[in-house]
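Sending over a structure as structure tokens; questions will come in a sec.
Shown here: the complex without one of its protein chains, the others still in place.
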Amino acid sequence: MVSILELVSMENPVHFFKQDRYGALNGIMLVETSPGRATVRMTIREDHLNSHGTVHGGAIFTLADTAFALASNSHGIPAAAINAHISFMKAVRTGTLVAEAEEYALNPKLATYTVRVNDERGEKIAIFQGMVYRKSPRKE
Amino acid sequence: MVSILELVSMENPVHFFKQDRYGALNGIMLVETSPGRATVRMTIREDHLNSHGTVHGGAIFTLADTAFALASNSHGIPAAAINAHISFMKAVRTGTLVAEAEEYALNPKLATYTVRVNDERGEKIAIFQGMVYRKSPRKE
Amino acid sequence: MVSILELVSMENPVHFFKQDRYGALNGIMLVETSPGRATVRMTIREDHLNSHGTVHGGAIFTLADTAFALASNSHGIPAAAINAHISFMKAVRTGTLVAEAEEYALNPKLATYTVRVNDERGEKIAIFQGMVYRKSPRKE
Partner (left out) sequence: MVSILELVSMENPVHFFKQDRYGALNGIMLVETSPGRATVRMTIREDHLNSHGTVHGGAIFTLADTAFALASNSHGIPAAAINAHISFMKAVRTGTLVAEAEEYALNPKLATYTVRVNDERGEKIAIFQGMVYRKSPRKE
């Protein structure tokens, strides 16, 4: 939270997303974004797998968190994740995962998002709920 | 959860950790492990950063989740993460992060872990709480 | 989890709900229930308030948790809550709160639910996500 003053305002979501080097490392692609929403996808690679040979919880969280960042920064006010909760439904080994973030509630300083992660057939892989702190201008 | 029957039993933590390709992609190193505990670390690289230029929440979660997987699989009974909660204290841009997982409670089928993520000076970066489902033998 | 063997099977939701003495202490009313779903409501009383004069987080959680218990036990298989996450959107002082639980995913041993808590005008008060362990018969 210390660096909230240095957060970047999203002016263009495609440009904002291109700055996300960790998203690139993971092979995450932007599908679409609109105010309060974002969809991203990731084709599973060998280097997304954990010791059990299934996609690492960190990779699934990363996909969800990337959709969450795009949705929560979409209003042009910088937003920093303060916490997140993820429940895993099903392990997966191959294919493409899609994460869709949706804004649940928006206050001047705090906002809440739900992200659903499914596989390409629509099977539920995980559900994520996250909250951000927003660097709104002083006045409100 | 579908693939719980296919989970791998940890016989040797070093070997188990070496099978974690996503841990390798992230540059995570095993520091130490003992029954119910694990410590891992990760030196921050440019490709761990998000659009704000700070370490991506997914990379911090991945570090914590890796310690959690080592600790929860340390009893030789395969364990699958079913959910996790993470709170972020402070954004970070450079240096090394350390995650220490500690078992909070162990039941035959479920176990709970706390993971603390600090920077190299011991400043708190995140706290994580996770639960696993354990593939214990039938009898209990 | 120790007492999972002693959990009660829900045969009739109205009867099951009547056994919930804490629900009664809180003045919670059953609105409706069907497999995987439940709606309950609670009219705010003076003794639901906390030191700030707003409804206690524990009372809001209790309302959500009661809907969660009804929805998760609705399949006739006893279900015990193993964890829950709640985000609070807005403080409230008077009126009636409604909690609607919806099943998100159901596996033989684990199931996940989302509960939305709104006030009588539909304003969002809280969102809750919970997981249960199910005492399914041995065979699966």
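Order of writing sets the labels: A, B and C. Residues in every chain begin at 1.
Please note the rule applied: a residue touches a chain if its C-beta (ideal position, glycine included) is under 8 Å from a C-beta of that chain, and two chains touch if they have at least 3 such contacts.
As the structure is a prediction and not an experimental result, all values here were calculated from the model.
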item: Which of C:Ala71, C:Ala84 or C:Leu110 contacts the chain that the document leaves out; value: C:Ala84
item: Absent-chain interface as seen on chain A, which is shown; value: 1-2, 82-83, 85, 107, 109-110, 131, 133, 138
item: In chain B, positions touching the absent partner; value: 85, 87, 89-90, 104-105, 107, 112, 114, 124, 127, 129, 131
item: Interface with the unshown chain - residue positions in chain C; value: 1-4, 6-8, 10, 16-17, 19-26, 46-59, 61-63, 65-66, 69, 73, 78, 80-91, 93
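Going forward, only the chains that are shown with their structure count from here on.
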item: Rounded Å distance, chain A centre to chain C centre (Cα mean); value: 28
item: Rounded Å distance, chain A centre to chain B centre (Cα mean); value: 19
item: Separation of mean Cα positions, chain C and chain B [Å, integer]; value: 31
item: Touching two or more other chains - residue numbers and ranges from chain A; value: 85, 87, 89-90
